[in-house]
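In this view, the complex is presented without one of its protein chains, the others remaining in place.
First chain written, first letter: the chains are A and B, and each begins at residue 1.
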Amino acid sequence: MAQFLQQIVNGLSIGSVYALMAVGYSLVYSIMNFSNFAHGGVIMFGAYFGFFAMTLLKLPFLAAFALSFTGTALLALLIERIAYKPLRERRAPFLYFIISAMGASIFLENIVIATIGPTFRTYPKVFSRTAIALGSIAVGRLDLIMFFVSAISLALLVLFIEKTKMGKAIQASAYNMKAAALMGVNTDQIVMIVFILGGILAGIAGVFFGMKYTVYPQIGNITTKSFVAAVFGGLGSLPGAVLGSVLLGIIETMVAGYLSSQFRDLIAFVILIAVLVFRPSGIMGKISEEKA
Amino acid sequence: MSNILEIKGLTKRFGGLAAVDNVDFDVREGGITGLIGPNGAGKTTIFNLITGVYKVSSGNVFFRQKDITNTEPYLVADYGITRTFQNIRLFKNLNVFENVLTACHASAKYGLAESFLRLPRFRKEELALKKKAMDLLDYMGLADRKDAIANGLPYGLQRRLEITRALALDPKLLLLDEPAAGMNPDETEQLMKLIANIRDRFNLTVLVIEHHMDLVMGVCEHIVVLNFGKKLSEGRAEEIRGNKQVIEAYLGGEHAEC
Partner (left out) sequence: MDAYLEGILILSGINLIAVMGLCLLTGFAGLFSFGHAGFMAIGAYTAAIFTKMLGLPFVFGIAASAVSAAIVSWLIGMATLKLKGDYFCIATLGFGEAIRLILDNFQGLGGSRGWPGIPASSTLLNIVILDIIGVVLIANLVRSRHGRNMIAVREEELAAQVAGINTYKYKMLALVISAAYAGVAGALLGHYMTFIQPKMFSMVKSTELTIIVIFGGLGSISGSVIGAVVLTFLPELLRVVDKWRLVAYGMAVIAIMIGRPRGLMGGFELTPASFRKLFAERKAAREIKAASRLYSDDDSAQGAGR
């Protein structure tokens, strides 16, 4: 029982970081209807920004953290302007967006390899590694902080989307981009905001990810799993992305704990295929009849 | 004359909205029937239901007494019903000839292996297909444009090409969705004549959606009027012209045309 609870706690902690990443995929999907595979690269940059801010610039953790998510927000925006905006203006089919995203992703990963090399880097110690005992289970400080910061960030995002005028405009655009444009919503601005929001969350996720594991250019491959979580929850649905991520985090740790850690990565893709076969709209998404 | 198409209690809901609400009507074989109504009346949705593009919420569609409700679009085409689209859907990057050739395929039988190896039957049937496509283009006056890319054609010719492509399937029933949209009165009248000619030459039945009432009056023998998803009225042109409800519906909706 204690082991079970322990797994749940570990799962929640990693799931919350997946959620930060998955929300970025879902936000973009809800507005632009394509899977933004460059998002993984942005997350990786977030991890490096934080790392170098702390090691090279010797910034304190919070400043490095802020620098990182500012940087990723700008990077996400830049990618949108360069790689997607021309396609949007041309009303290119979604496949072009995906390929362009792949190009951006390859570029980001390899520019890092080419400039600072493929080595693994370890974050300086910020939080004490001794775990906090909660009854029979032990919770790492970093895990606890990760969980709360993620939860707070996601709560702020929900507040922004539900309560502000801009958030309402995002919802309207997600529902129907053309109709929103007709009603006077500046859709170009909406797209920019969405990329900034996704970028900020990517930066936060990147720093945490780097701290929990290590920093290296292929982190993006692991973020593919958060994409799986977004599909699991229902592409385009924010609550779905969060739920899918938490579930994926828990399932993963359970599989690693009770079966074999070798199946840890595999399970994500098994879930992906199962979801696509049995419920392609995911847990919370819906697929509507295309207008003809 | 018998009915080629019978629509019974046809209903389609999108969420709360009933876009088509318990509609009944028949289409007589060999005739030209008009389907009219203001914007959003549900005309296009009925076409989508007949051709299996949308799933029916309730009700039935019978084609020559056979229940074809919720049949896959390609099978509906096999049975002999083809259509055009309100917002033209050509194979945009293909040329005029290829657009029509592709629709002729139903009349070829050669298999996959024969295509891979270019066996004799492949050659023979390909020649026949090409001839058929060319004949149709000749008849529809598109032969001199056969190498033009569909996307680059003037609007009126794109509509004409879409009709040609539909004819390539040798349909028994041809559904035309606002074929005259965007045309001036002259062009529209020509088109209406063409439709009548096509009906006679290919020996088929036509169901045509038209937004402008006056235009259908000339060519349609029978007219069905829809409003807010419901059938408002049906009858011969002169009956419809005098119908109070129809006039009201149109006065309410005409200014919003698009």
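Rule of thumb we're sticking to: a contact is a pair of C-beta atoms (placed from the backbone, for glycine too) under 8 Å apart; a residue touches a chain by one contact, two chains touch by 3 or more.
Because the structure is a prediction, the values reported are computed rather than measured.
Participant: Looking at B:Asn39, B:Asn93 or B:Asn197, which residue reaches the missing chain?
Facilitator: Within the whole complex, the residue contacting the unshown chain is B:Asn93.
Participant: Per the definition of touch given earlier, which of B:Ala18, B:Ala108, B:Met183 or B:Ala196 contacts the omitted chain?
Facilitator: Considering all chains, including the one not shown, the answer is B:Ala108.
Participant: Using the document's contact rule, name the residues of chain B that touch the chain not shown here.
Facilitator: Given the touch definition above, chain B has residues 51, 53, 72-74, 76-78, 82-83, 85, 89-94, 98, 101-103, 105-106, 108, 110, 112, 114-118, 122, 126, 129, 149, 152, 165-166, 168-169 touching the missing chain.
Participant: Mind pulling the chain A residues that touch the left-out chain?
Facilitator: Residue positions of chain A that touch the missing chain: 33-35, 82-83, 86-87, 92, 94-96, 98-100, 102-111, 113-114, 221, 224, 228, 231, 262-263, 265-266, 269-270, 272-273, 276-277, 280, 287, 290, 292.
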